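Just one protein chain is left out here, and the rest sit where they should.
Which chain is which? They are A, B and C, in the order written, and residues in each are numbered from 1.
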Amino acid sequence: MELRIDSAAVHRCRAMAQAVVAPVEEFIAAHSTVAVERSVLRLLGVDGVGPDEIPLPNYIVDSLPIEQRPHGIALPFGRALAQTGLDPAALAVAIGEGRHTLAEFDDVPSEAARGALAPFVAAAMHRIAERRAERDERLSRIPQLEPPLLYVIVASGNIYEDRTAAVAAVEAGAQIIAVIRSTGQSLLDFVPYGPTTEGFGGTYATQANFTIMRTALDEISERSGRYVMLTNYASGLCMPEIASMAALERLDMLLNDSMYGILFRDINMKRTFIDQHFSRMLNACSGIIINTGEDNYLTTADAVEQAPAVLASQFINEEFAHRAGMPDAQIGLGDAYEITPDLQDGFLYQVAQAQLTRQIFPDAPLKYMPPTKHMTGDIFKGHLIDALFNLTSVMTKQTIHLCGMLTEAIHTPFLGDRALAIDNAQYIMNTARHFGDEIEFKAGGRIETRAADVLSQCEALLARVTEMGLMRAIETGVFADVKRPADGGRGFDGVFARSDTYFNPFESALRQAAGLEAVR
Amino acid sequence: MELRIDSAAVHRCRAMAQAVVAPVEEFIAAHSTVAVERSVLRLLGVDGVGPDEIPLPNYIVDSLPIEQRPHGIALPFGRALAQTGLDPAALAVAIGEGRHTLAEFDDVPSEAARGALAPFVAAAMHRIAERRAERDERLSRIPQLEPPLLYVIVASGNIYEDRTAAVAAVEAGAQIIAVIRSTGQSLLDFVPYGPTTEGFGGTYATQANFTIMRTALDEISERSGRYVMLTNYASGLCMPEIASMAALERLDMLLNDSMYGILFRDINMKRTFIDQHFSRMLNACSGIIINTGEDNYLTTADAVEQAPAVLASQFINEEFAHRAGMPDAQIGLGDAYEITPDLQDGFLYQVAQAQLTRQIFPDAPLKYMPPTKHMTGDIFKGHLIDALFNLTSVMTKQTIHLCGMLTEAIHTPFLGDRALAIDNAQYIMNTARHFGDEIEFKAGGRIETRAADVLSQCEALLARVTEMGLMRAIETGVFADVKRPADGGRGFDGVFARSDTYFNPFESALRQAAGLEAVR
Amino acid sequence: MSDQIVKPYGDTMNDGRVQMSFTLPISWSEAADEAARQLVAKMGFEEVQVVEGRAIASGFSFFVVYASTPHGIDAAAIKAPSAKAHAMSMDDVDAFVRERIGRKVRVAGACIGTDAHTVGIDAILNMKGYKGDYGLERYGMFETMNLGSQIAVEEFVRIARDRELDALLASQVVTQKGSDIKNFTALAELLEAEGLREKVVLICGGPRVTNLMASELGYDAGFGRGTLPSEVAAFIATSMEKRGLR
Partner (left out) sequence: MSDQIVKPYGDTMNDGRVQMSFTLPISWSEAADEAARQLVAKMGFEEVQVVEGRAIASGFSFFVVYASTPHGIDAAAIKAPSAKAHAMSMDDVDAFVRERIGRKVRVAGACIGTDAHTVGIDAILNMKGYKGDYGLERYGMFETMNLGSQIAVEEFVRIARDRELDALLASQVVTQKGSDIKNFTALAELLEAEGLREKVVLICGGPRVTNLMASELGYDAGFGRGTLPSEVAAFIATSMEKRGLR
């Protein structure tokens, strides 16, 4: 089942995405953010909270005088390490308790600092590699079933109820569990600490919660003989920190988009571009598959109209990911089944879009999101829309398949809803398993024409973006009709230009691990 | 979306079906049944009940001495008409009340009898033509929507509740209403009389009930601007009588199969063959579309295995229908979506079968029955199986589409179930309206291979039947693994050989109307 | 509330969440939604949410509701033993009968009353069986009769006497207007009246049958949806042995 598509147009789109992203990467290379710096500390081993429950990575980065930020946190922290002989965790506690300040060690030579950091950097890189190897070992011993991989969310707000729900879902057949975050966590400029039981529409992403869920899933993986993947969100103001926590806790996937925060969360674009880059280098190295957020174009605006924007965003996300050293096999580009159920031949459009994405990104583990916007209180109708989504997914060989819930318009999923959703997907994907292999599209018919239209409109859109530059394009509302000023939005105050002596030991280590050129 | 099928094999199957049916037709031409004779009376205008609530057609046919049966009821009744000068209705009442007996008029010459019958025969034929013209007029004024035509059943047992349910279903979008008959009516050797409010799993088929429903549907047809068709059952021991009532009450469709009663109701095969022939001549003339019962092979045995039997039966039903003067446009051959939902690629098999039928019988208004056997108390799963059935139907351009009920395994449909079922069909058939037009089957793939297998196994089956003869084949259990002796089963005592002077004025009239050769 | 008491579970223990749908014979309007809400509250539910309400025909509206029930049930205290307790294969059952009964067991099955749904009882009796589990006709130590459909209870009891049956298998699929209960009861009572009840294993089955209901009707066992032939065979054999029917 192949669409005849204009491969020259695809080629031109990719080239334009490169042209769009290249100048942004230059910008990124010259800047850093507080979140990147906190992430450096976390990777070194800093964790826990200090005064007023402030996470120590925040406390320490914030303790750095603003004029010193441009050099990065690593050198000042390294100086303290060298001088105190403490390990990073102990040093952080000491700083949190006021027993030391970074300023004390200003005179320690950089070389000593680098030397003191080196073993901890190596240890972190080793730990990441170990966790990755552990995933590989488990996956080869207890492999997942064939894709589409059934993915469900848990979102009770309480990590222990979530655990119950996750285990039940795995028993029913889920292969990927995502713990939805509490509303608003993406706008917090810190990562909460410890196990949590009170979230709102979701459960806080904390390292303790990651551990609790990872442990439960490893246990049920062994029992069920299939590796179950764990997903969370490296989105919002703490992208790199969550990416580092996820690396250490062996999460397998992270929601991570190069523009989602800008467009849909009003996070400053510079902050986002810098943060996504560092987080993606980490994800690349940890073997974590990212999930991009193109589905959001479709839920907030008309899905038929937004299809070209989705494709354009996929090209851009792909390019950003490549530049962070990420191979195609880790780039879970997003798409969604969001065309109104009332549209005649809407199913044909969905098939066209899903197949187009499949062919343009043949090696990407595509993430296919279920119908949400047009789901209503009519759970019976909703279950049917989900069924055609499931059919489209198996026909077009999507990889990561978010199971749609018949109660999508009503509440975050009940345990029983998840079971029905998985039943739905399993029934459809089994009874129509090879349907996609057994049909061809009529040349020049409605499906091919739609795919061709989407591609050519995407090309036009990318041409506009190339001309303006990405930042300017976002400023003028090219994406999702949302306009965001380059220096507006949340988290802009956490962005800073690097000095000549800026140092981030993990940047070099990660670039090296990914086979990327060194910066500058 | 066309299957490459072996058209020579199709040709051979049709030729075999002719060879199978020809000798049966000879047998039919030499026999009649009490039901055919009662039907003659009904067409002449006899109705109502006599002593002990016995319907007058039964009372009069049964009053004929057994040795006179071979000549048919028409001449004796005609003699009485000639002599008494009464019209058929009045004469029947007089006989019922014992004021006359047929024996009184034995001496009246046949010619006078024929003469007395002639105007009533002409009136009946005129009435049938008129009702047919009325349907044509309405259909051209308020046409139905494009097929698949949504068909739902009502089955409360009470004709007035059925009427409420039918009107509600039409408002929801149904285009065809079938009133399911009460359990066991097919085994009654008479047709109940008057409006009825107590049925069991269905509502009695009576002429009064036909009128009540026809009136209600005509009214809602006008209000909704689309002609709504009415369906009942010319099956069982009263096939021809129901066909005549249906002609007079302008029903639009009738369940009517050449073998269903034999196999699934243990009705004598000779009785069935004779009855189906006369009833089909009537249906042909009334413009009534028949619905055959091949779906029953699939509900009583394994659906994957029975597919060739379904196709063989379709060829045989087609041939019987042609020999009754029925054009393809009135031959609603049956099929059903009954493969177990657990079978991998079951959907592909269903598509193969539905499309095969569509291509082999391109002008037949195919009747596609929903999943029933594998429906369970899990209404959510059931709704999904119905959805794929709906998709298969619209893809393969079925004509008469019985809406599947999510509560199939639980109860005869609730009003709300019917609304959900129609929603399901409308949603799927709109969102995937032209999907079938936009795809092709992969040459030699799973779908084509399955279709080819079914066709070749059907050919083998028909070859066996041709060799043995149809009656012998049924005796040995070739169809549906059911064995029925030629002279066993219900209603055999109502079969008789025609004498040389056998006369049935409608037979000639109907044959003439259909452009068939006269008998003998 | 004792911790044995369980309530419906939405996403949190004891939240009591239940999904409902129904039709009301009224035209749709916002007031109809409110009527549905009040009706469900009257049924005793709390936190009633009418999540869907719409006209499905003139004078009829359809509703989907989520609500919490305050009721719970002590599930652990419920006694409803299954007739499927003894898991034995065909060979096990045959061996068991050979050793413990010492002769072939005579079994007959039928759809009683006006019921013509033979697929279920056929699944238990026919050679071919059900879901890969062979039917009783295939058992070496069973002599199996399939009487087919629409068998009057009088007829069934007559056959039981004439053929000296060891086990009677009665099937009912149609449940409308309580016809299944009526027919099952009539069979049990007639066997009793004829003095045959003690001599046979009396079993009923059908999609709405439960073992509990069967015992309330005076049957030895009842088998519901998804029954496999071997489960029935095992029950017959072990129960004959237990009751000393040799």
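Things worth noting here:
Criterion: a residue touches a chain if its C-beta (ideal position, glycine included) is under 8 Å from a C-beta of that chain, and two chains touch if they have at least 3 such contacts.
Please read all numbers here as calculations on a predicted model, not as lab measurements.
Hidden chain, full complex: it touches shown chains A, B, C. When the omitted chain is restored, the residue from A:163, A:322 or A:373 that touches it is A:373. Annotation: of A:339, A:415 or A:439, A:415 touches the absent chain (contact as defined above).
Listed residues B:25, B:87 or B:161: the one in touch with the omitted chain is B:161.
In the full complex, chain B touches the omitted chain through residues 156, 158, 161, 165, 376-380, 409-416.
Taking the complete complex into account, residues 167-169, 171-172, 183-184, 200-201, 299-300, 373, 376-377, 409, 411-412, 414-416, 419-420 of chain A touch the chain not shown. By the touch definition given at the top, chain C reaches the unshown chain through residues 6-10, 13, 17-26, 29-35, 38-39, 42-45, 49, 51, 60, 69, 71-73, 75, 78-82, 84, 208, 210-212, 224.
Operating definition for what follows: only the chains that are shown with their structure count from here on.
Centroids built from CA atoms put chain B at 60 Å from chain A. Work out the mean CA point of chain B and of chain C, and you get 34 Å between them. A straight line joining the Cα centres of chain A and chain C is 50 Å long.
Across the assembly, chain A contributes residues 378, 380 that each touch 2 or more other chains.
Residue positions of chain C touching 2 or more other chains, listed in rising order: 21.
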